[in-house]
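A single protein chain has been omitted from the complex, and every remaining protein chain is retained in its original position.
Our next item is subunit A:
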Amino acid sequence: MIGRQLIDKLSSGWMLVCTSLLLLLPLAIGTGLLAKSIPVLEHQSFFSLLSSAQWSPMEEKFGFYPFIISSVMVTVLSFAMAGPICLLAAIYLTQYARPVLLRIMHPVIDILAGIPSVVYGVWGILVIVPLVADYIAPLAGSQLTGYSILAGGIVLAVMCIPYMLNLLIEVFRNIPRELNEASLSLGATRWETIKFVLVRKGMTGIISAFGLGISKALGETIAVLMVVGNVVQVPGNLLEAGYPLPALIANNYGEMMSIPLYDSALMLSALVLFLIIFLFNSLSRYLIYKTELT
């Protein structure tokens, strides 16, 4: 009898420790990265780091501005492509299509979500980069390699589709059927019902699904790194090469230990990325939780 009680005590303790460890993880990540980035913060102020466009680690000049702009451009572009596609597909799958299609769509979404990002990168190099170089760039009258913000945006858009689509399908599924029926019985067409009732009712859910898609896009590293060109500059248009923040971190891990403050600067960029995405994610999740409660 005492043995059982003892085992219960011990294992309860173990379970509690595991749970607390996990809950402390965000704090640990934040502190760990902050501790590593303090040297560069002492060297240069935080705001001058973010707003300066000068990037020359050898001279201890670390300006994140070009990387931040590249990240924003790639993310906004990919969202502009994936957002409408996902919204339309989610409406179609939940409102119009036969249930069979939704059953086919679930494994499709699963597989798209499961494909490693490096494979998306390979696909981007094989398909998207030549497409941009041979067909899209000549339209704009430029002769470029195709490794560009645009290519990065397209690859990212495809990568975001499974996440956003999955969430949007859930959002539309959670809207009560009666709402649909009430609107239809008042003489609205199906499209009017969708436009005026369902989209409006699901607005918070839609916005938060988009928010999660955006934060996914913001942090994606390898696939974008492979197609975006990686030139340190403030890109003037979509066909120029860019250098997003995650790519900066991933690309320079090799030499960062040999140059003073370099590793600290990279850790700071990881910290910035972490904070932005954490906040963005929390906000979107908060909206989702709120919609599920009501």
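Everything below uses one rule, namely that contacts are C-beta pairs under 8 Å (C-beta built on N, C-alpha and C of every residue); 3 or more make two chains touch, one makes a residue touch a chain; residues count from 1.
To be clear about the criterion, contacts and distances are computed from a predicted model.
According to its UniProt record, the chain left out of view corresponds to "Phosphate transport system permease protein PstA" among "FAD-dependent oxidoreductase", "Phosphate transport system permease protein PstA", "Acetolactate synthase" or "Multicomponent Na+:H+ antiporter subunit G". Touch with the chain omitted from the figure is made, among A:L49, A:L77, A:M105 or A:A137, by A:M105. Of the listed residues A:F46, A:Y135 or A:W191, the one in contact with the hidden chain in the full complex is A:W191. Only one residue in the set A:G205, A:G219 or A:G242 touches the chain that does not appear here, and it is A:G219.
In the full complex, subunit A touches the hidden chain at residues 4-5, 7-8, 11-12, 14-16, 18-19, 21-23, 25-26, 28-29, 32-33, 35-36, 85, 88-89, 91-93, 96-97, 101, 104-105, 107-108, 110-112, 114-123, 125-127, 158, 161, 165, 189-192, 212, 215-216, 218-222, 226, 246, 249-250, 253, 266-267, 270, 273-274, 277-278, 281-282, 285-286, 289.
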